[in-house]
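Heads up, one of the protein chains got dropped from this complex, but the rest are sitting where they should.
Presenting chain A:
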Amino acid sequence: MANEEILKGLAEIVEEVAGVAADEVTADKSFVDDLDIDSLSMVEIAVQAEDRFGVKIPDDELANLKTVGDAVDYVAKSMNK
């Protein structure tokens, strides 16, 4: 899956869970500082991303995903494993 597709899917999840418009969810944005997403919503986003992309996002990895781009790269890497 191309990174653009992952970004699009992730943006839809963020919009569903946190109400941030999907077009604002771009690779350079920080989940916490730019998109104002709290730790509870991050857990929900991770669970939905796992289902959608068929990957595992353990808690210690989740903590490292600061930006939307970090999450896209992590999903892409995991899907190729």
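FYI, a contact is a pair of C-beta atoms (placed from the backbone, for glycine too) under 8 Å apart; a residue touches a chain by one contact, two chains touch by 3 or more; residues count from 1.
Everything below uses one rule, namely that contacts and distances are computed from a predicted model.
Here one chain is missing from view; checked against "Isoquinoline 1-oxidoreductase alpha subunit", "Cytochrome C oxidase subunit IV", "LD-carboxypeptidase" or "3-oxoacyl-[acyl-carrier-protein] synthase 2", UniProt names that protein "3-oxoacyl-[acyl-carrier-protein] synthase 2". The hidden chain makes contact, of the residues A:18, A:55 or A:68, with A:18. In the full complex, chain A touches the omitted chain through residues 17-19, 39-41, 43-44, 47, 50.
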